[in-house]
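Structure, as structure tokens:
In this view, the complex is presented without one of its protein chains, the others remaining in place.
This part shows chain A:
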Amino acid sequence: MGKILMKGNEAIGAAAIKAGCKYFFGYPITPQNELPEYMSRELPKVDGVFLQAESEVAAINMVYGAAGSGARVMTSSSSPGIALKQEGISYIAGAELPCVIVNIVRGGPGLGGIQPAQSDYYQATRGGGNGDYRHVVYAPSTLQETVDLVMEAFDVADQYRIPVMVIGDGMIGQMMEPVEFKEPKQRDIKPKDWATDGTKGERDPNIINSLFIDPQELEDHVFKLEKKHEIIKQNETRYEAYNVEDADVVAVAYGTTSRVVKNAIAKCEEEGIKVGLIRPITLWPFPDEAFEKISDKTKGILTVEMSTGQMIDDVKIAINGRVPVHFHGRTGGMVPNPNDIVEEIKKIAGGENNG
């Protein structure tokens, strides 16, 4: 199959259906509406079910029920809607169920705006829901990468029995690019013999649950989840990195912002400044290992985000004080300008901004 030109939100829907997603539960919110609209059109054609829930709270709990019954299921929303879904995400993670959640991020806090933003980084990576849980977070920067990751997200969710979130900003949702649907790599996916699909009188009842009243049992469960998180860190951490080893300055950015940063880097290189790039593709697990390659002689790291600075915390943890970390951010739906980023890089390269 060749490449086809698609709008981001629709490409996500198409990728999900290609990955075998049969169920979608959602509630409208801008700027992701084309995705549920696409699913409402296309899922019935593959014997799937689209259902518009009465709220995000209900939608994620429908996902919880469907995932528990063994289905490939997805929901999508944008920032304030994902905030409401956090309750259910915590339960889904606690009960170790696979599902895919798409967040087409808009500016916040509160009702915020409808323009692209990256201000849900904490919400996605720290968990807005309660308890010690993690879930995989993919942050694609092109539509091709978006469809690749959405397709893979279903397999990763099934392999580890964990919710997977795909984060795009409003730009990813709204822009058009050519995409090609490719088979993801083969994974070791076990049959869902834990699902509540009826005993048929042939086995003992299955129970989907996240309640452990005995503290020792709960601790055991949480440590078991943590062990799984460690395996995911080892196997599923993803990033793009180049020229990190001998850079004057290393820029760090993800999603749409990384595209702007790449433009800025090209301009800097024309002027003879060596700028490396680390682009996390998984926000959780965060690619700590990419930072090990940064030399102690590097003048500084510039983290660029469409927020007032959230990923910068992970960057600082990863570099562990070896190199100074600087920040450039726009927020509220404003997209960083490459010239401003060039200015920041020059300041750092010139030693102006150190310390």
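The rule is short, and it goes like this: contacts are C-beta pairs under 8 Å (C-beta built on N, C-alpha and C of every residue); 3 or more make two chains touch, one makes a residue touch a chain; residues count from 1.
Note that in this section contacts and distances are computed from a predicted model.
One subunit of the complex is not drawn; among "Sugar ABC transporter permease", "Acyl-CoA dehydrogenase", "2-oxoglutarate oxidoreductase, beta subunit" or "Tellurium resistance protein TerD", its UniProt record names it "2-oxoglutarate oxidoreductase, beta subunit". When the omitted chain is restored, the residue from A:Y91, A:Y138, A:Y160 or A:F327 that touches it is A:Y91. Within the full complex, the residue among A:A11, A:V63 or A:I345 touching the omitted chain is A:V63. Against the chain not displayed here, chain A makes contact via residues 22-23, 25, 49, 51, 53-55, 57-59, 61-71, 73, 87-88, 91, 95, 196-202, 205-211.
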